[in-house]
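In what follows, a single structure is set out as C-alpha cells and then discussed.
With one protein chain removed, the remaining protein chains of the complex are shown where they sit.
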Amino acid sequence: MENSIDLLNALALISNYVLIPSLSYGSQLALGAVGVTLVFGILRFANFAHGELMAFGCMATIFFTWWFQSMGITHSFFPTALLAMPFAVLLTVLLVAVIDRSVFRFYRRNKSRPVTFVVASVGVMFMLNGLVRILVGTDEIIFRDGQKFLIKAGAFKKMTGLSEGLALKQTQVLTVVLAIIAVFLLFWFLQRTRTGKAMRAFSDNEDLALLSGINPERVVMVTWIVAASLATLAGVLYGLDKSFKPIVYFHLLLPIFASAIVGGIGQPVGAIIGGYIVAFSEITATYAFKKFITYLAPDNFAPEGLGQLLSTEYKFAVSFIILVIVLLVRPTGILRGRVL
Amino acid sequence: MNYLSGEYLTGGYGGADIIRDCNIFVDKGEIAVVVGPNGAGKSTAMKALLGMLNLHKGHVFLDGQDISGMSPQQRVSQGMAFVPQNQNVFVTMTVQENLEMGAYLRRDNITETMNQVFELFPVLKEKRKQIAGELSGGQRQQVAVGRALMTRPSVLMLDEPTAGVSPIVMDELFDRIIEVKRTGIAILMVEQNARQALNIADRGFVLVTGENRFTDTGEALLANEEVRKSFLGG
Partner (left out) sequence: MNNKNRVVLSFSIMALLLLTVGYGQSWNVALAIFNMCLISAVMSMGLNMQWGYAGLFNAGVMASTAIGGLTAVLVSYSPVMKAWSAGGTPLTAAFTALLITIAFGLLVWKKIKKGFFRSLCMTAVVLTGYVFMRIYYDEATLAIEAIEPAKTGFLGGLGLPIIFSWIAGGLAAAGLAWIVGRISLGLRSDYFAIATLGISEIMISILKNEDWLSRGVKNVTGLDRPVPYEVDLQQSEWFINLVTRFHGTADDGSPVSADILRETIQLSAGVFVKICYSGLFLAVVLIILWFATRALNSPWGRMMRAIRDNETAASAMGKDVTSRHRQVFIIGSAVIGIAGAMLTTLDGQFTPGSYIPLRFTFLIWVMVIIGGSGNNLGAIIGAFITWFVWIEAEPASLWLVSHVNVLLAETNPLRVHLQEVAPHIRMVLMGLILVLVLRFTPKGILPEKAPEHY
C-alpha cells in the first residue's frame, strides 16, 4: 500500500515537472522547427532570423491583445491573445513578404550560394531584433489573461490524497491542442492540396519542379507564409506559457535548429519529432531527480546530491550534444533529410 | 520551317562555350535523335532548347514563333516537356503525385491523361501509391516519361531515357516512345545506345565537341561508313 502510493507520488511528480512541461515546450519547439525546416527545404538556407520572427509575431499579438483588452473584448476562460493572434499572423506574414521581396529574392534571382542567404538572414535578424525592442521595449511582459490553471496543485492533492501536487496550466493544454491542430492542418495542406504538393516537389527536386511548370516565386511565398504563421503561433504559445521577453527568442534558435536537424532537414514530420526529443532531453537532463528517487527507492534512502545531470544553465549543452550525436550516428537525421 | 528548331545555338555554363553553332530540329510525329560521345554537349544542347542556359547566340523557334526569350516554365506551358538525364523524378513523392506534378499547369481534369499514361506503362498503375525513390531504375524512367507526358506536350524531349535499363526494357521503352510519336507528338531524344535509337529515328544528329558533325535521316546515318566507324562501333 505504502509502496503503491509512493509510486503514484513519483508519477505525479514526474508528470508535473517533466512530462507536461516537455510536451508543451516540445510543441513550441516543433512549431518553430517546422518553419525552419520548410524554409531550408524550399529556400535551402538556415534562417538565423527565425527566432526574431517568433519574437515579432508574439509582439504583434501583444499589441493586438492590449488593444482588444482596452476595448473590453476579453473572455473569462480563454486568453484574449487567442483572438489577437490571427491579426498578428497577418501582420507577420506581411512583414515576411516585405523582407523576402527586399532582401532574399535578389539572391534567389542571382542564384547566390546558400551561405550568402545565411549572411543576409543575419542582417534581417539584426533589424528584427532592433525593431521588436524599439516597438515593445526589453522588459518582461505577461499578457496572459483568462483562466490560469485547469488543475491546481492543491486541488489535485485534496482530490487524490497524494502528497505531490499536479498542476495543469491552461496554456500548456492550449499549446498542445493548438500545436496538434496546426500540424494537422499543415499536413493536410502538404499532402492533399495542389500548392502543398508543389512545395514538396520543389523541396525534393527544384529543377524538375521548374520543368513541371511550378512557379518558384509562388512556392517561396507560400513557404514564407506558412513559416511566418507557425513562427507566430510558436512565439505566442511560448510567450503565453512563460512570459514574453525579446531576448529568449534568440536563444531558442539553437534548440530549434537542433530539432530540425535531428528530425532530418527538410522533413516537417522529422522537425516535430525532433522538437519533442530536444524538449524532453533538455528538461530531463536539467531536472533534479532527488525527490523522485526518494519515492521509488527503499525506505529511508535519499540520494546525496540533487540527482541532476546538468544544471539548468546548461540546457544549451543538451541541444548541442544531441546535434553532435546525430552527426556521428545518423547525419541525415531520423527521417533521412538532406545531408548537410 | 520545322516545328521545334534551335538555330546556331552557342553558349555554356559561364565559362567557355560548351556548344557552338548547334542546329537541332524536329517535326511533329517524328523522332529525332542526338548522339555523340560523352561530354559532347548533348545534354547542354537540350537545356539550351529549354531555356535553362544563357545563350550568346542563336534562336529557338517553336511552331514558327521565336521563344528564345522565354523562361523554362513559359516554354513548358507552350507545350514543351523535358525528361532530364539525372534526377528526373521526385524521389520523395508517390508515383501518382509525380504524375500530378507533371500536370501542375493544367487546370482541367487530368484523370484521362493519367489513364493514358497508365495504359502506356501498366507497371505505374500497379505502383501508383509507391514512393518513386523506391522504384527500380527502369520503372523510374517510366515515371519520368509519364510525368512529362502529363502536360499533353507537343514536343517531348528525352535525355537518355534508357540509361541504366536492361536491353529488354530498352526495346520496350522505345516501342512506347514510337507509340507516343504516333499520337502526333514531336520527339527529340538524346541516346547513348546510338544504333538502336537511330533505327527508330526519322532524323539524327551527331554532336562532337559541341558542334554538329553529321545531320541526316536515321537510315542514312546508319548507312554512313564514317558514322558507323567512329560512333557506332563499326
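Couple of notes before you dig in:
In order of appearance the chains are A and B, and numbering begins at 1 in each one.
Here, a residue touches a chain if its C-beta (ideal position, glycine included) is under 8 Å from a C-beta of that chain, and two chains touch if they have at least 3 such contacts.
Bear in mind the structure is a predicted one, so any value in this text is a computation, not a measurement.
For the chain that does not appear, the touching partners among the shown chains are A. Across A:3, A:195 or A:311, the single residue that touches the chain missing here is A:311.
The chain that is not drawn here is touched, among residues A:120, A:141, A:199 or A:234, by A:120.
Considering the complete assembly, chain A touches the hidden chain via residues 40, 45-46, 48, 103, 106, 114-116, 118-120, 122-131, 133-135, 137-138, 250-251, 253-254, 257-258, 261, 305, 311, 313-314, 316-317, 319-320, 323-324, 327, 331, 339-340.
Methods note: only the chains that are shown with their structure count from here on.
In whole angstrom, the spacing between the mean C-alpha positions of chain A and chain B is 46. Of all residues in chain B, those touching chain A in their complex are 50, 52, 72-73, 76-77, 81-82, 84, 87-93, 97, 100-102, 104-105, 147, 151.
Chain contact summary for the complex, chain A toward chain B: residues 194, 197-198, 200-201, 204-205, 207-215.
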